[in-house]
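First comes the structure, then the notes that go with it.
Removed: one protein chain of the complex. Kept in place: all other protein chains.
Labels run A and B following the written order; every chain starts at residue 1.
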């Protein structure tokens, strides 16, 4: 799980519903960095952009979603180099990927202690 | 038996603390790490027996309206009790003072995901020229205070800026308002969430 992956929301929470995000919705990870064990996810209006619809398409919604509440639907082709240039101050210590149940940074360091327990 | 249980005696009991006054030496009394978790009065009274009358048992805390108000008075901070944050007046920021942080991927996202909007609806080519123009418009609106807060989370204070775009090409002469999503960062920095999040709706800013 990383930048520009398409992800599905697995849980409903008040902090999501306050931004009109609900379980089952699919969005795209829009920021490289993980903050507070959340990814920033953008949800866009799926209405096709046409002459008729272009002025009525709903605005995007961005919401920080806990990693434990996300599932990858479609992987992006972002490389580690591309992730690095998108990280704040290009700092490789920022946690930015989820692999094999671990939140990791570009140095390979793990944040959670128990695999798939993203609060550990 | 009934008489026993209708006695006026009580025992103080803290189910989360096994430590009692007996456990401390007579010279130093209650001391050590335990006092960071439990107050001295509670340790002193834990599992002790008292007559259930004033002056014969440790006094309960007074929770009258006046006491509650007095108690919380000095703890009431800006965002929560014991909050240290203050609001300090600053001069209106100049556009030159604002630093826009736009991760590379956001530009690609704009040109890809919002290509139709930029090209067909606004009449611009999705290129660096448009990006520079757009950034200037963002700075102008932000410094005029044309934004509102969307929410606050681990990624920061998210705002939506109302950005005025003068149409180009076929759209010349028309004026559009789009929403641009940013995180307010420290000391005048804005980190981009999404350059164009869609049309500005009817929100008054």
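Quick note on the criterion: a residue touches a chain if its C-beta (ideal position, glycine included) is under 8 Å from a C-beta of that chain, and two chains touch if they have at least 3 such contacts.
Predicted model only: the values in this text are computed from it and were never measured.
Colleague: Looking at A:19, A:35 or A:58, which makes contact with the chain not pictured?
Modeller: For the chain that is not drawn, the touching residue is A:35.
Colleague: Using the touch definition up top, pick the residue from B:95, B:128, B:154 or B:170 that touches the left-out chain.
Modeller: In the complete complex, the chain left out is touched by residue B:154.
Colleague: For the chain that got dropped from the picture, name the residues of chain B it touches.
Modeller: Chain B touches the missing chain through residues 4-5, 7-17, 20-22, 24, 26, 28-31, 39-42, 44-53, 55-58, 60-61, 63, 65, 68-69, 71-72, 76-81, 83-93, 145, 147-149, 152-157, 183-189, 191, 205.
Colleague: Even though one chain is hidden, which residues of chain A still touch it in the full complex?
Modeller: For chain A, the residues touching the absent chain are 33-38, 88, 91, 93-95, 103, 105, 111, 119.
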